[in-house]
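Below is one structure; the comments refer to it alone.
Of the protein chains in this complex, all but one are displayed in their positions.
Just so it is clear, A, B, C, D and E label the chains in written order, and each chain counts residues from 1 on its own.
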Amino acid sequence: AACRATRCLPGEIAPHVLLPGDPGRARLIAEQYFDNGQLVMANREFHSYTGTYKGLPVSVISTGLGSPGAAMVMQDLPRLGVRAAIRVGTCGTPDPDLRPGDVIVATGAVRDEGASKKHMPDIFPAVPDFDLTAALLGAARTLTDRAAYGLVLTSDGFRYPGLAEESALYAGAGVRGVDMECSAIMVLGQVCKVPSACILSVDGHTGNVAAGKLAPDGEARDRGIRTAITAALDAFVAIGQSHHG
Amino acid sequence: AACRATRCLPGEIAPHVLLPGDPGRARLIAEQYFDNGQLVMANREFHSYTGTYKGLPVSVISTGLGSPGAAMVMQDLPRLGVRAAIRVGTCGTPDPDLRPGDVIVATGAVRDEGASKKHMPDIFPAVPDFDLTAALLGAARTLTDRAAYGLVLTSDGFRYPGLAEESALYAGAGVRGVDMECSAIMVLGQVCKVPSACILSVDGHTGNVAAGKLAPDGEARDRGIRTAITAALDAFVAIGQSHHG
Amino acid sequence: AACRATRCLPGEIAPHVLLPGDPGRARLIAEQYFDNGQLVMANREFHSYTGTYKGLPVSVISTGLGSPGAAMVMQDLPRLGVRAAIRVGTCGTPDPDLRPGDVIVATGAVRDEGASKKHMPDIFPAVPDFDLTAALLGAARTLTDRAAYGLVLTSDGFRYPGLAEESALYAGAGVRGVDMECSAIMVLGQVCKVPSACILSVDGHTGNVAAGKLAPDGEARDRGIRTAITAALDAFVAIGQSHHG
Amino acid sequence: AACRATRCLPGEIAPHVLLPGDPGRARLIAEQYFDNGQLVMANREFHSYTGTYKGLPVSVISTGLGSPGAAMVMQDLPRLGVRAAIRVGTCGTPDPDLRPGDVIVATGAVRDEGASKKHMPDIFPAVPDFDLTAALLGAARTLTDRAAYGLVLTSDGFRYPGLAEESALYAGAGVRGVDMECSAIMVLGQVCKVPSACILSVDGHTGNVAAGKLAPDGEARDRGIRTAITAALDAFVAIGQSHHG
Amino acid sequence: AACRATRCLPGEIAPHVLLPGDPGRARLIAEQYFDNGQLVMANREFHSYTGTYKGLPVSVISTGLGSPGAAMVMQDLPRLGVRAAIRVGTCGTPDPDLRPGDVIVATGAVRDEGASKKHMPDIFPAVPDFDLTAALLGAARTLTDRAAYGLVLTSDGFRYPGLAEESALYAGAGVRGVDMECSAIMVLGQVCKVPSACILSVDGHTGNVAAGKLAPDGEARDRGIRTAITAALDAFVAIGQSHHG
Partner (left out) sequence: AACRATRCLPGEIAPHVLLPGDPGRARLIAEQYFDNGQLVMANREFHSYTGTYKGLPVSVISTGLGSPGAAMVMQDLPRLGVRAAIRVGTCGTPDPDLRPGDVIVATGAVRDEGASKKHMPDIFPAVPDFDLTAALLGAARTLTDRAAYGLVLTSDGFRYPGLAEESALYAGAGVRGVDMECSAIMVLGQVCKVPSACILSVDGHTGNVAAGKLAPDGEARDRGIRTAITAALDAFVAIGQSHHG
């Protein structure tokens, strides 16, 4: 039978998968980055495409916004034969050293969300696979000198009373990005034994969100997204060579 | 500026709004239940349509799957001038007295999700607006003798280690449905002062999910969804008459 | 054998029961509202009387102050054959729109107490039975145009360091009354399968408690208590007709 | 103005106070143990009497069943000029070495209740005043060779799903009695700076409660209660001599 | 086989054991207070010596700094035949009535550490054995008129963001000393059934720690430590006579 979230069948998805949040971005990736990208299935916000990149079979599946959907997609991956998954997304940043269009490779995530708690207690660390992350950071550094690494705050809330205080607390301990999916992908990656990693394009400073100034720098953000997508695909090529070697 | 999740502007959304999870269902509602239903905006999984029902201006906005997206949509509603919101969705049930196609009007929800916690502590009850719920239950009972009321378990997880044990615990205290959005909508409704309610169509028994038998009874489920949508729209008409009286 | 808290025997208590906190109020109800009200048993603060109201057999049992006693009384009710229970009590209010003597029908409660936690986790909602609450709200609205509905904060503390801050937090999300028993009655009602509801007379504003001005408006409060008692008994008559129909 | 729970005024209560739970026991103590015992006030389940014992002015105030009422009475005591308070109550025991009629002087309590949490975090220990406890244990040992000391489990629940498991856990770490008020009295004693202690008469084994055999050994229990009351009053005389010396 | 932390064997350790934190202090005690003190074993920071004091066989084992090591040493004691253990250590104080060199006999401890939580839930009280504590307080009062009793805050942190706020909270409820081992020793003493107690020498005020003034009054502190050690050994002699009687 088809998997629960993606409604895909074994064989329809490649061993290397990109995981954007937005279904629109999944389509863009399939159209602009894949050779022969084909829509496999569109169920709710979970849209799946398969193609090739530099000869490597690859797929992209949108997780929708938020950790519950991201976790459900992760739970489908083992049955689909996936061996490596990279989230490509966007984030705000509390870090004044970062600029829109910079990319952050996540080396861990604050688990301020509910989905991963159904699988592991709070004290379990949300960390990506080390070798995949090393490949991803290497690929990003090859593409740009604006590739950072650090922690991400993954939250189930977008605006909420404690936002400013919590952001400051975590920024003081190395959090450089704020998103809504990374920690679920990392913890489910550990639980489901699917090596996973995350790369995010900075689209603005979180202080501006708090101040109600939401409009990001579109041109810079798009450049960052292109860097993130390319770095993820290049990392798959590097890793895939060893997987298939 | 446009709202964050929906990207809609004040004036584009009617005071009475249906909130399905699935963007596909939002389109179906606009096409099959609204007069002059028009797409207002499609951002990610948040698709908005506005039209009329029995002469009353109404809108439908999909929340996507999961509480984080549902909460973000709820946060947009005050600025859009919304005065009543009803989630129409599907659920599993642990209750052997219920059958696929039955509808449940939710009178409260177990808050097993992270989004509402960013706004209220765990001990705050997820409850719908009483008068809106009374109108919804009345409308449902007019349409069918298979309209129940009771509690819903809203969870950020779909399959997880404690699922069977937790379902049994809550079923013993009146939980009749299991979904992934109700409690966020109820709590944010209280916080944002948007009266909200929830009606769910039963699509199967949770024991079957645990046993890996996921295929619901499609015909019964569709009948239940039609009942839920009609009951919600009829409740708006009943409530709307007093709002506009 | 006799039940643990009430020390009553099956057959001694009517299927419809009022639950005031104060043993003195239980006697007043039996003397002034019941026909042929008789003391059944007085154990500690749990005093039970049985009589009739408009021909319907009814009882009143005082729960004492606080959730532990209220929970123990609720646990006795199934064995005593009780089919509906309504708490009639008093509360403070943080809501400037309410006045002493107004009545509040509780549609949910913040579970800031320990008794219900021994039976259900914090995330389980304290909600009353819907149909009983609808009957109670209907009866109250028939008696007065000062009948509100909303959430109640039930706490194990009367004065404590976080009182002002917590009251403000919950008042912002729809809490209109503060008492010490409602949530235990609601949760135990769900657990023990005894439909229950709560109506409270406002005896003052919580800000005055914090400021040390404790003296409530006695005349208004008594009027509110009379309204609450009559509404609860009238709701039993309305519900009881269907129970006995 | 009168105090909140007791409705007593400064000057009406002696510096040394017994705190039974049951209002009936407060009256018994005033009638049978005090010289010139007089009812001061009866508000709800809070009944207060003042008299003398061996020439020492003493009072007794019933707290009702449960920690919320016990905490409220404790909060009244500083304003009433109380300098030492001893709870005299009953308990079940999980300890096979204890028999009905034995007395336990509590040297600490498991805080399985909500009232004290409003004042101190869970990690704060519920412990009695050391010198008062030493005097109480000394007095009890003078009266009987069946005086034990140890920890007490104070719970907001009487029967609940986890009862057997939790009792076994705590019994393995030195819990010898189970009641519903001790920890609130100890923590509030620390917070309100009223030295407090607790002595309990064993009225049965908790395993019998779980098994539904609730009837305690009345004769043994009454003997234990008389021992507990006398020990508490004798401790006041011993301590009071130094207070007044 | 040898015990895990101490690496000692049954028979090598006396039934009465002093537990300083610092291995250097263990040696000092063996050299200056014991007759015929001999090193038994030095494993990591766990150094053990056995000798006699006023003819009573006694041992001293250093626990190292912090609750994890203290808990591990406590877990070794039953197998080593230990019947009473007294921690002798130093503490800061938030109490302006205390001076460097005063001693505090701990009557309970705030469990702000992780080691004891692996054995008992937070609500379990960290309390010492009553009779051993009475003997210890009696011995201390014989040696000095600067012997206090009260609660101790045991924390896993030395400097941390919430330090000042938490110290003030607990000081208001009777905390007179701050250390890093007491609560683990008390809880493990209950769990392992080894009667235990704690006496601490005050070496400065916690406000000075917060202000960065760390240098304690060395002469006063040494006097307090000598008092604590002597009181503990004298208490063993008093208790030991009954143990061996």
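Quick notes on this one:
Keep in mind that, in the parts below, a contact is a pair of C-beta atoms (placed from the backbone, for glycine too) under 8 Å apart; a residue touches a chain by one contact, two chains touch by 3 or more.
Just so you know, these numbers come straight off a predicted model, no measurement behind them.
Considering the entire complex, the omitted chain makes contact with A, E.
Only one of the listed residues, E:Pro10, E:Gly24, E:Gly81 or E:Gly218, touches the absent chain: E:Gly24. Within the set A:Thr6, A:Ser167 or A:Gln190, the residue that contacts the chain not displayed is A:Gln190.
Checked against the full complex, the one of A:Ala109, A:Ala140, A:Met180 or A:Cys198 touching the unshown chain is A:Ala109.
Among the residues E:Pro68, E:Pro128, E:Gly224 or E:Gly240, only E:Pro68 touches the chain that is left out of the figure. Among A:Ser48, A:Thr63, A:Thr133 or A:Thr230, the one in contact with the hidden chain is A:Thr133.
Residues 1, 4-5, 21-24, 44-45, 64-69, 71-72, 75, 112-115, 117-119, 155-162, 180, 214-215 are the ones on chain E that touch the missing chain. Seen across the whole complex, the unshown chain contacts chain A at 107-112, 119-120, 122-127, 130-131, 133-134, 137, 149, 151, 169-170, 172-174, 183, 187, 190-191, 193.
Following the convention adopted for this analysis, only the chains that are shown with their structure count from here on.
Path length between chain A and chain E in the touching-chain graph (shortest route): 4. Chain pair D-E has a twin interface among C-D, A-B or B-C; that twin, with over half of the contact pairs alike by residue number, is B-C.
Farthest chain from chain D, judged by C-alpha centroids: A.
Comparing the centres of all chains, each the average of its CA atoms, the largest separation from chain E belongs to B. Here C-D and B-C were compared by C-beta pairs in contact; the pair with more is C-D.
Chain D has its Cα centroid 51 Å from the Cα centroid of chain B. Centre-to-centre spacing of chain C and chain D amounts to 28 Å, using the average Cα coordinate of each chain. Averaged C-alpha coordinates give centres for chain B and chain C that are 30 Å from one another. Of all residues in chain B, those touching 2 or more other chains are 112, 119, listed in ascending order.
A list of each chain pair in contact follows: A-B, B-C, C-D, D-E.
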